[in-house]
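If you scroll down you'll find the structure; I have some questions about it.
Note that one protein chain is taken out, while the other chains of the complex remain in position.
Here the chain labels run A, B, C, D and E in written order, and each chain numbers its own residues starting at 1.
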Amino acid sequence: MPVVTIQITREGSGPGRDAATKEEKAALIKGASQLLLDVLNKPVNSTFVVIEEVDTDNWGWEGMSITEYRKLQRDGKK
Amino acid sequence: MPVVTIQITREGSGPGRDAATKEEKAALIKGASQLLLDVLNKPVNSTFVVIEEVDTDNWGWEGMSITEYRKLQRDGKK
Amino acid sequence: MPVVTIQITREGSGPGRDAATKEEKAALIKGASQLLLDVLNKPVNSTFVVIEEVDTDNWGWEGMSITEYRKLQRDGKK
Amino acid sequence: MPVVTIQITREGSGPGRDAATKEEKAALIKGASQLLLDVLNKPVNSTFVVIEEVDTDNWGWEGMSITEYRKLQRDGKK
Amino acid sequence: MPVVTIQITREGSGPGRDAATKEEKAALIKGASQLLLDVLNKPVNSTFVVIEEVDTDNWGWEGMSITEYRKLQRDGKK
Partner (left out) sequence: MPVVTIQITREGSGPGRDAATKEEKAALIKGASQLLLDVLNKPVNSTFVVIEEVDTDNWGWEGMSITEYRKLQRDGKK
């Protein structure tokens, strides 16, 4: 009966994308369910996976938003 | 001081609806607050209820997204 | 596929008890599952309920811990 | 390695605004990171902050939604 | 910057154990971090994993606690 919650920023994982794709989400769901089966013998039909996408303005690291953090990275300051 | 978090998929509970209605959400809030009062004597003014609606692409069960799961159900495969 | 998370302080609901009883927890589980069935037609076998009990030192309200808050209540200051 | 999750209703903190601003979110992130540094010596580069904004229809208090609650306040009934 | 939260019941995955072992937890952490790297290119040093173990009295499914559910299973009624 596990619940796996995956919180990620709403960003693309490559050029031209601005969020995780359906395929990536499906891979996260499949992989997380498989992990619980492999490690703890939890049948996949008893595992829930919830993906929460968080705006980069709403996620903080190092005391600043990820929006700001990414800007510093693009400017070569991170 | 309870907090009740209700996570549901963003789907309608009947034909022609694609999400929980305001009335359904109000009923969840009222019912959850009443439950804490009935069972644990928590006054309703000390209970918070938070409803989180999750896209069907972002919710997984049986190793697949609910989007996919609903499709199998419509095709009679579930 | 709902998940209902109920966060409560670890306190008894009456004299001589210092935490929710098994019976009270069972009533919360039953009631929350029933609520989702009644309001959104969610079958009870698709609803998870998770009860999180939090020490009164770890729960804050009005800028103080519930441990402190209860003391003020006992002293008639709340 | 702390994670601070701040759940707020999606409302403006003053006239003419209907949600927390970027500046307010940045202040929450900065303040929460600083708090963990001040109190527990957690370096700011090990603290994540996640801000979750919840629609007023989806947040309940006193057995009703905040949408309803705000209406009663505007009508002078709260 | 992902956070992966894995909620499981506090039960052993085999005879003679009553909770997930250190090794199983380490495998969950490693696997979840790897999953985020594989699917979304998230470096492992930016992923947090939090495992929450929940007493079987505090987890509900099908309207009953997992304590009760396991008893029905042992009695061949599930």
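We adopt the following convention: a contact is a pair of C-beta atoms (placed from the backbone, for glycine too) under 8 Å apart; a residue touches a chain by one contact, two chains touch by 3 or more.
Fair warning: this is a prediction, and the values are worked out from it, not measured in the lab.
Asker: Checking the contacts here: which visible chains does the omitted one touch?
Answerer: So, spelled out: the chain left out of view touches B, C, D, E.
Asker: Name, in rising order, the residues on chain D that touch the hidden chain in the full complex.
Answerer: Residues of chain D in contact with the hidden chain: 1-9, 13-14, 20, 24, 27-28, 31-32, 35-36, 38-42, 59, 61, 66.
Asker: List every residue of chain B that touches the chain not included in the displayed model.
Answerer: Residues of chain B in contact with the hidden chain: 1, 3, 48, 50.
Asker: Could you please point out the chain C residues that touch the chain left off the display?
Answerer: The missing chain touches chain C at positions 7, 54, 57-65, 67-68.
What we mean here is this: only the chains that are shown with their structure count from here on.
Asker: So how far apart, in whole Å, are chain A and chain B when each is placed at the average of its C-alpha atoms?
Answerer: Those two chain centres are 22 Å apart.
Asker: At what distance in angstrom does the C-alpha mean of chain C lie from that of chain A?
Answerer: Distance between chain centres, rounded to whole Å: 29 Å.
Asker: Which chain C residues touch at least two other chains?
Answerer: Correct list: 1, 3, 28, 32, 48, 50.
Asker: With chains as vertices and touches as edges, which is it: line, ring, star, complete or other?
Answerer: Basically it's none of the tidy shapes, so other.
Asker: Which chain pairs here would you call touching?
Answerer: A-B, A-C, A-D, A-E, B-C, B-D, C-E, D-E
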